[in-house]
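Of the protein chains in this complex, all but one are displayed in their positions.
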Amino acid sequence: MGIEQKLGNMGIVTLKLEQVINWSRANAMWPMLFGLACCAIEMMSAQAAHFDMSRFGMELMRASPRQSDLMIVAGRVSRKMAPVLRRLYDQMPDPKWVISMGDCASCGGVFNNYAIVQGVDEIVPVDVYVAGCPPRPEALIHGIITLHEKVKGETLKDWA
Amino acid sequence: MSEDHLNKAIHTLKERFGLREAEIQKYPPALLVPAEQVIAVCQTLNDEFGFNFLSDLTASDYYPEQEPRFHAVYNLYSHEHNTRICLRVPLNGDSPTLPTVEVIYYNANWHERELYDMFGFDITGHSDLRRILMPADWEGHPLRKDYPLGYEEPQFTFNYDDIDRRKHKARYEEA
Partner (left out) sequence: MSETYEVTLEELKHLVSERALSGETVLLNMGPQHPSTHGVLRLLLELDGEVIVNCVPDIGFLHTGIEKNMEAKTYEKAAVMTDRLDYLNTIGNVLAYSLAIERLAELDVPPRAQAIRVILVELQRIASHLVWLGTHALDLAAMSVFLYCFREREAILDILEMCSGQRMMTTFFRPGGLWRDVPADFELAVRRFLRSFPARIDMYHALLTKNPIFMDRTRNIGRINAEDAIRWGLTGPSLRGSGPSNDIRKTQPYSGYEQYDFEVPTGTNGDVYDRYLVRMEELRQSLRIIQQALDMLPVGPVRSNNRKYVPPPRAELGTSMEAVIHHFKLWTEGFELPKGAIYSPVESPRGELGVYLESDGGPFPQRVHWRTPSFVHLQALPVLSKGHLVADLVGIIGSVDIVLGDADR
C-alpha cells in the first residue's frame, strides 16, 4: 500500500542516498559466529525458532570473517584469545560493527582476574553493549535493534 | 566388600612402602607418599589392587608455609571394586620435581601439564611439557599463592578519571 502511492506514473522513488544505504546495511547484517562461552548458548537460542533473529535479517551466521559484517562478541575473552579476536576483527571488511554481548565482554563481568580481558573494548571498538549474565535472547535482540537504529542514523559525513 | 578391599590395599601399601595416613583428607582415605615412590605405589595399586582409573591429579599450595610448600594430590578409582583412594605427595622448594605417571594412566599427561603451567612443577619423564591453559609466552605460575589475582579496580566516581587515563581503549585505526 505504501510504496505504490509514492511511485506515481514513472515508477520512481526519491530518497536520500544515506537512507537507502543505511536501510540496506541494517536489514541484512550478517553476524559472524563468535560465540565463546555461555552467552553463545543464548545467542544460539536467539537464532533458534523461539526468539527468531532471522526476522531482523540475520538469517545466517557466517563462520568466515570475510563474509560477515557484525561481530557479536558473546562470552568472556581470555588473554590467550585476545590476539585472535583482534585478528578476526581486522579480517572483517568495512563496514563492520561490534556488539559486546554479556557482562564479561562489556566489562569483565564476574571475573576480575589475571586471565580475562576486562572489557572487550580494550581490543576492538564496540558499538553496542548488551548487559546481562547471560542476557536474555530478547535483550540481545533489543541490542541488535539499537544497533540498527544507530546504523540508520549514520550520515555521509561519517563515511567520507 | 569394597571397604575390605580398600583396607587391604592401604594395609599392604603401609607395610611395603612405609607410608602414613594423611589426616587432613576426609574422603577418600589418603596416604602420604614421598615423591620418589609415586610411580611404584601407583604401579602396585594398578596391578595388584585394580585401581585402574586416575580420577584427578591436582596440587595445593601452602605458601607461606614452606615445609611442605605443595601437596600433589592423586585421586584413584577402581572400576571393579568401586572404591576410591587418594595419594598426597608433599613437595618443597620453588620448582619441585615429580615423576610422571603417564605410562600407567594415560590421562595424567594433561593433568601434569596443568601442574607445570599453574604451579611450576618440574615433571620428570613427561613426553610433552608445555603450557596448556595459559599462552605459551606467559611468565609466572598463576595458581601459586604468591601470584597476584590481577584484580582490576572498579571505577567509582572518585577514581573515574584516574582509571580512565590508564585503561586502554581500542580505536578503529589500530591495526
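Letters A and B name the chains as they come in the text, with residue numbers starting at 1 for each one.
Everything below uses one rule, namely that a contact is a pair of C-beta atoms (placed from the backbone, for glycine too) under 8 Å apart; a residue touches a chain by one contact, two chains touch by 3 or more.
The structure displayed is predicted, hence computed values, not measured ones.
Taking every chain of the complex into account, the absent chain touches A, B. One of A:Ile116, A:Val130 or A:Leu147 touches the chain omitted from the figure, and that residue is A:Ile116.
When you scan B:Glu3, B:Glu67, B:Asp94 or B:Asp137 for touch with the missing chain, the hit is B:Asp137. Listed by residue number, the positions of chain B touching the unshown chain are 24-28, 30, 52-56, 58, 60-62, 73, 75, 79, 82, 84, 86, 105-107, 109-111, 127-128, 130-137, 142-143, 147, 149-151.
Of the residues in chain A, those that touch the hidden partner chain are 33-38, 40-42, 44-45, 48-50, 61, 63, 75-76, 78-84, 87-88, 110-116, 133-134, 136.
By our rule, only the chains that are shown with their structure count from here on.
Looking at the complex, you find that chain A touches chain B at residues 79-80, 90, 108, 112-115, 118, 121-125.
Across the complex, chain A is touched by residues 134-135, 138, 142, 147-152, 154, 167-172, 175 of chain B.
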